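Structure incoming, see below.
A single protein chain has been removed from this complex, and every other one stays in its place.
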Amino acid sequence: MLTSIQSEQDVISIVESAVTRHGAKSESLVPILSEINQEFGYLPGEVLSEVSRVLNMPRSHLISVASFYHMLSTKPRGRHLIQFCESAPCHVMHGRQVWQILQDELGLEPGQTSADGKWTLVTSSCLGICGVGPVIIIDDDTYGNVTPERVPDILARYV
Amino acid sequence: MPVIKSLDDLKRLKEEALEKRAARSTTGRVQIKVGMGTCSIAAGARDTMAAILESIQEKGLKDIVVTQVGCAGLCGLEPIVEVVVGNEPAVTYGKVSSERAKQILQEHIVEARLIPQYVIPA
Partner (left out) sequence: MKPIRSLMLVSSDPESTRRGAQEVHRRLHREIKALDLDDEVAVSMIGDVGRHDALPMVIVYPEAVIYGPVTPEDVHFLVEEHLHKGRIAAGLQASDRELSGRIAWLSARRGTLPAEQRIVLARVGLIDPENIEDYVMYDGYQALGKALTTMSPADVINEIGKSGLKGRGGAGFPTGMKWRFVSQANGYPKYVICNADESEPGTFKDRLILEGDPHSIIEAMSITGYAVGASQGYIYIRGEYALAQDRLHKAISQARQLGFLGENLFGSGFNFDIHVHIGAGAYICGEETALIESIEGKRGEPRSRPPYPTTHGLWGKPSVVNNVETIANVPSIIRNGAAWYRHFGTSNSPGTKVYTILGNVNVTGLIEVPMGITLREVIAIYGKGMKNSASLKLAQTGGSSGSIIPASLQDTPMDFDSYARTGVSLGSGALLICDEDTCVVDLAKVLLNFFRRESCGKCTPCRVGTQRAHQILTAISEGIGTQRDLDDLQMLSDRLTEFSHCGLGQTSAVPIRDIFRHFRAEVDAHVQLKVCPAGACPMSGQWVSIHWAGKSGLSPM
């Protein structure tokens, strides 16, 4: 379950715990941002400001790093993140049909979040599970050998 | 376990491990290995594992050791389950769904009958 920001204190304590765990050094920046991203589902602006203050790094540097890595997001995401692998092996194994159904079922295009805040749909580069392609990942759950028929059942597992 | 400080220490550790394994494979005991790589899990290995553990409990089976191993590379046949009864040769089953897992527990382990149609030939 994602945390939402209730107070300034939340921001301070979450940043503090991430920095304590990984250390206040430049090589810890990506791990710190990853941990915060996992907590909130994205990197809220006020959190980036706090990290910038604690690590004594320009905020612009943090944004430049955050916008570089696919697993970090500077925009809020839905409660559930769906990643669809769009690389060649899944494509050859009829991934396109799965992708079509996925978009139709959710009424979303890649990069969009549903109006009710439930889903965010993104495409992903190869996830390294090609032996069981086509592959989708929802939050931390990996689904292999996905057929268009299975998509509605898989989506129904999430509230 | 003690800290290893020499090749002799390491040799002893290896021998102990081999002894433990020998003890595990005495007659009548059953070892079940479930492939647990990301691809296995994506193909449903967690459900398979759960079904195996559940079945063991339900049937009140004793002397069964269930372990996990990495994916051996036959991704297209995952989930894969290997069954070893006592000193008999290992039998590898492919595409083991929860239902098949329960069937394997009943037929292979309780009734001592192979299920040839699920076996990946050695």
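Order of writing sets the labels: A and B. Residues in every chain begin at 1.
Note that a residue touches a chain if its C-beta (ideal position, glycine included) is under 8 Å from a C-beta of that chain, and two chains touch if they have at least 3 such contacts.
It should be emphasised that the depicted structure is a prediction, and the values quoted were computed from it without experimental measurement.
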Of A:53, A:70 or A:157, which sits in contact with the chain we cannot see? A:70
Among A:29, A:82 or A:146, single out the residue that touches the unshown chain. A:29
Under the stated touch rule, tell me which residues of chain A contact the chain that is not displayed. 25-31, 33-34, 37, 42, 45, 48, 63-65, 67-76, 86-89, 91-93, 109-111, 122-133, 140
Touching the absent chain: which residues on chain B qualify? 1-7, 10, 13-14, 16-18, 20-21, 35, 37-39, 41, 67-77, 120-122
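Everything below uses one rule, namely that only the chains that are shown with their structure count from here on.
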Chain B residues touching chain A in their complex are 38-39, 41-43, 71, 75-76, 78
Within their complex, state which residues of chain A touch chain B. 128-132, 135, 142-145
